[in-house]
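Only one protein chain is missing from this complex, and each of the others stays in its spot.
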Amino acid sequence: MNKLITISQSPHVEGDFTVKKIMYSVLIALVPALAVSIYYFGFDAVRVILIAVAASVFFEYIIQKFLIKGKTTVTDGSAIITGVLLAFNVPSNLPIWMIILGALIAIGVGKMTFGGLGKNPFNPALVGRVFLLISFPVDMTTWPSNRFALAINPDAVTGATPLAILKEGVKNGEKVTDLLSQIPPYLDMFFGNVGGSLGEISAFALIIGLLYMLMKKVISWHIPLTMLGTIFVFSEILHFANPERFADPVFHLLTGGVMLGAIFMATDMVTSPMSKKGMIIFGVGIGVLTIIIRNFGAYPEGVSFAILIMNMFVPLINKYCKPKLFGEKV
Amino acid sequence: MTILVTIITLVSIGVIAAVILFLVAQKFKVFENPKIDEVEEALPGANCGGCGFPGCRGMAEALVNADDISTLFCTVGGNETMAEVAKILGKEVTAKDPMVAVVRCNGNFEKRKRTNQYDGSATCVMAANLYSGDTACEYGCLGLGDCVKACNFDAIKIDKTTGLPVVNQDNCVACGACVEACPRNIIELRKKGPKDRRVFVSCVNKDKGALAMKACKSACIGCGKCAKVCPFGAITIENNLAYIDFEKCKLCRKCVAVCPTGAIHEVNFPAKKAVAKPEKKKQTEEIKEEINKTSENKLN
Partner (left out) sequence: MLKTFSKGGVHPAANKLSADKAIEILPLPKTVTIPISQHIGAPAKLLVKKGDKVKVGQKIAESGGFVSANIHSSVSGTVSKIDKIFDASGYKKPCVIINVEGDEWEENIDKSKDLKKDISLSAEEILKKVSEAGIVGLGGATFPSHVKLSIPKGKKAEVLILNGVECEPYLTADHRLMLEKTDEILVGIKILMKALNVDKAFIGIENNKPDAINRFNKFVENYDGIQVVPLKMKYPQGGEKQLIKAVAKREVPSGALPIDVGAVVHNVGTAFAVYEAIQKNKPLFERVVTVTGKSVKNPLNLLVRVGTPTINLIEAAGGIPENTGKIVSGGPMMGKALVNTDVPITKGSSGVLLFEEKESKRQDVQNCIRCGKCVSVCPMGLEPYLLMNMVESKMWEELEKNNVLDCIECGSCMFTCPSQRPLLDYIRLGKSTVTKIKRSRKK
């Protein structure tokens, strides 16, 4: 043997868990929801997703190459995820330039200003989404009906989402019990036959994704379960106190971005706490904030804001939720 | 009426806040000698820590508070700055010789054969914690550049062709950060010397001659020739390693000429005129002879 042998510190073996694998597992988990959105929104969905992904990857590459001048890491798949999630959070008829602008804000402001993957305090896709929502509220909350609804009734180009119906109704002093008759049945909402942003319509497809990620151990159950549980319990309490003013928990779980947020947004590793205890606090916080914003705030939907607000608390949670030391007495 | 109420409310809030601010400022006022600011102004503001204080302000405080400031010295500013400080404070300073960092290892790729390749984290401390390095010499430079990272003045760089750090003496302020950072204690602060000329032993290998030679062709083998030839008694041999005391050295360069391995380096001297180099073969023989002599001595 005339080659030089290698010396390095232990451990000398590495697990088969890599950043790339995590990112592509998340992408695979997103496929069912993607399929459902294409099924209901047709070519529009494909257009929005492709543009969002292409723009995200493009901006990440450009910024890394020419502004940061470091190695480019676009191949790790995180920009693709940001693109898909951004697309999932917008209506299918959003103008192209808005999608591109959203991607620029998501990648440029939400991610790269902090130093790229792993250093961003906020979920980049949500940063882009909230930016669009605040800047272009009309375009962002005009939901086109899906192509089956259009086939039946060609005039109903746009329809309000259940959450918007509820918010509007409550504002006008109508009873929730009456309003619920205007929204689609829960089974339709579960499988996605409802208006809304691309990816959030089908709870069923998102849950398949969740199961896949749990199976692959990409995420742990702590955040999604505590978040959904809190939403259920909290809205049940409100509903029990005043059923005429507050909708029932199943309504809250199935509408809007709750499922998408709980499964794909809140669980984003970079912007969620490290320890299990911290994850539980994080999930509960998002749940409480979501219900508060939905029932008492100005916006019909509160998941994005709730997640971004809790993102802010992550460093604090990490600081105070230390794992229990071995041998430490409780 | 409403306008009036608004104005009055706002004005009163403003006044109350101002009073509170004033009282708080009074209560928490810390007296500081204004001279500290003045001295800090005079210091270079590099905050390098070369003086032993955390930043220039710490140094300024120490300078103002100390009765005798001759032990304190700002290596960055040098004598000029110290004279200025002395003027502000009305205290006396003694001029000090300017110093410079010197790398005491000359085992480049050619002279020091690599025996393995390191693949851990690229810092010298960690490599030194793990093992003796990627050559057979367990004293020499690891070449991973902890000194470069420690330097705030861009004065030390790893030369890619030799794998050794090189000090840029114009940038070096002798703050000692690299000396601190080097886990092998290879870098030393030495007198910059008249016309920047200096002579030093560029090796820290404490092994016996034969072992040191095996690891690196330009190691100091501790033969003692330099000590014998030095007319000023500046060279001492300890643990098979020669050391030149820069206070005693008069830069005659006799030691450079006699060193069989070329471990003693001279810097910034004008090029010598046509001194015929001994043939290479002869040189190695000479070294072997020296090693034999020294090892015999050791056994006796």
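By written order: A and B. Residues from 1 in each chain.
Throughout what follows, contacts are C-beta pairs under 8 Å (C-beta built on N, C-alpha and C of every residue); 3 or more make two chains touch, one makes a residue touch a chain.
In this text the structure is predicted, and so the values were computed from the model without any measurement.
**Student:** Looking beyond the chains shown, say which of B:119, B:196 or B:245 touches the absent one.
**Tutor:** Answer from the full complex: B:119 touches the omitted chain.
**Student:** Looking at the whole complex, which of A:35, A:180, A:250 or A:270 touches the chain that is not displayed?
**Tutor:** Final answer for the missing-chain contact: A:270.
**Student:** Residue by residue, what part of chain B touches the chain that was omitted?
**Tutor:** Residues of chain B in contact with the hidden chain: 115-116, 119-121, 123, 125-126, 129-132, 138, 207, 211.
**Student:** List every residue of chain A that touches the chain not included in the displayed model.
**Tutor:** 1, 3, 5-15, 17-19, 21-22, 73, 76, 115-119, 220, 269-276, 318, 322-329
Heads up, the rule we're going with is that only the chains that are shown with their structure count from here on.
**Student:** Going by the contact rule set out above, which residues of chain B touch chain A in the complex?
**Tutor:** Residues 114-121, 126, 130-131, 134 of chain B touch chain A in their complex.
**Student:** Can you name the residues of chain A that touch chain B in the complex?
**Tutor:** Result: residues 4-9 of chain A touch chain B.
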